[in-house]
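Only one protein chain is missing from this complex, and each of the others stays in its spot.
Let's look at chain A:
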Amino acid sequence: MRVFSVSHKTAFVVDHCPYMAESSRQLIECDMLTKSRSQGVIPLAPVSKSLWTCAIECSMEYCRILYDIYPTKKLVNYIVSDSEVHILNSWKQQDQSTHELMAALAAVGPPNPRQDPECCSVLHGLVAAVESLCKITEYQHESRTALMDTADRVANRGRIVCLTNAKSDTHVRMLEDCVLETIQEQNKLAAGSDRLMPIQQCELVLVHIYPQGDDTLVSDRQKKELSSVLSSEVHSVRAGRYLACKLNVLVQQHFDLASTTITNIPMKPTLNVCEQEEQHANTSANYDVELLHHRDAHMEFIKSGDLHMAGSTSRDSGLKETVTLKWCTPRTNSVELHYCTGAYRISPVDVNSRPSSCLTNFLLNGRSVLLEQPRKSGSKVISHMLSSHGGEIFLHVLNSTRSTLEDPPSISEGCGGRVTDYRITDFGEFMRENRLTPFPDSMVDAAGRAPVERAKSQLERHTRYWPMIISQTTIFNMQAVVPLANLIVKDTLTDEDVLTCQKTVYNLVDMERKSDPLPISTVGSRGKGPKRDEQYRIMWNELETLVKTHVGTSERHQRVLECISACRSKPPEEEERKKRGRKREDKEDKTEKNGKDTEEKGWTTDSERLKGVMEREKDEQSECEIIKDSPDSPEPLNKKPRLATEEQQPPEKSKGPVSLLTLWTNRITQANSRKHQEFAGRLSSVNNKAELYQHLKEENGMDVHENGKTTR
């Protein structure tokens, strides 16, 4: 695909000389009297369009289709030529609309038949068109600026569509020569300018229009290279509907379009949006609507050779092909994610016909329609879908062949697939909070970040502490914590927010005083689970962990942490217990990971683990002293939760099943160990090896090591 192909720039040159005022001789009966009123009234004479009117309405139709399908990057410069040149718009994107062009055309008005034919010529327009093609478009400029030293990759190509009434083949030759000469001149000029670009390739499409009933003085000619830069083709067409068909074919050729006819559209009153004026509103007939779109929407047909099968020739012109797809009456608005390999804007061929507007209005109201493709084999398959997005209708190409991804292993068979207590609902809530929304182009924040960067940083903030499974967390299972948890992740807090957080903390203190139960998971535990004060200790630790990850955000975040630290302060010996508890807890983590081969194999929930912690604690009460001096103590309490996010794979997962002997030995050892005070070294050993001088490492600023392994 090339952005700067010939179709990037189209210069329309329309002849405005006196002879274009001539009638096309296609008569239109405007005065169609209804029977009841016709007595005694002489009908008015029919009207006929001038050559000029025919040329304008067909070129507008060309532009209408073009702008419908390519709202950007395909530009038109519209030029009218008589004794002088009228340039109706520029290459600017904002000038690209049929409304603008129509207003400008109204100002020009029809050709003046009394103007001196000698000083009028379409040549002025052709020269202006070449000059215009040399002018750089905003897209070319942007691309050149972005490419810097490889700016020469940006090509300058274009097409001139000239609607005129030529005198003869020689006249046509003269026009071609003139264009060629002008290109050569302009290219020299452009080489020395910053705002101009030499033309590398130009297609001249000359359309000779003559009144109906006349013989043409100009012969058709296929595309021919006049030079390495210029190619030219000549079409000789009668005014009126022949011209309309020709330009319709041309717009398809020029912009890689193809035609699809939607067939079997039911126009029942319920589907009908524009029926008021129609008498047959109550009859249900099936209609066809022809649409144009990029031809890639037919890629599958073209390649598989189904094109001829599916297609029939368009009713309007014998020249082009259309693929027929059958309307499938839509089900209710189900939200479904189709596997769609392309979506192409459409434009109805006959935009204000009743069937067309019924179809487009139906789609614009938000319904989608699936389309069925008749196949060689006679089988039917849904191959396309029509759907509108924000007032634009797209033809979606649906994948209708076998998928290479069929029968994949289910996600439950892979990593993490056996875990059953994911916080699915909470994460759903998280996703809702992190939904995206468009911001105006100028929206950058104080730090100059684009909205998408702000979205990423919000995700980062919201996930600093986010346990993935229910049994890993206490605070997120507590309704009472919600206000604080929602606020603390914010980038900025107001004083009011801080107050809310503090209230949350006081509320928790209150709960603790009243010894309210906490939602610590007790599933599968033996006994009652951990004691109340232990539960609260865990809860406070977790809350502190959460808040600590945000403490650097602002001074107000800091105040929330201070509040927690102040409120949860405990008598000194309890502090000690806490520290040890934490240490023990970390150890327990280890045990759990290694634990598949020990008696503690069955401990799968926190509560059970906690029970163990506490049992041990009793036994080990007396070793306080030793542990108190441990260098581990000053480390913040947020070690354990980090495990959840940063270390998903337990380091020793590769151990196989254990023998009965090991199980027994472990059990005995454990039982024995409770009967005496364990050596500190052995207690913190791995494979009966204890690391000495651990504190040295830590003083050197390394991560805390415990039992010789990293805990994070």
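Here is the rule we use: a contact is a pair of C-beta atoms (placed from the backbone, for glycine too) under 8 Å apart; a residue touches a chain by one contact, two chains touch by 3 or more; residues count from 1.
We take it that contacts and distances are computed from a predicted model.
The complex appears with one chain absent; UniProt names that chain "Integrator complex subunit 14" among the candidates "COQ5 protein", "AP-4 complex subunit epsilon", "TATA-box-binding protein" or "Integrator complex subunit 14".
Touch with the chain that is not drawn comes from one residue among A:192, A:213 or A:438, which is A:438. Taking the complete complex into account, A:143 is the one of A:115, A:143, A:212 or A:677 that touches the chain left out. Across A:389, A:503 or A:682, the single residue that touches the chain missing here is A:389.
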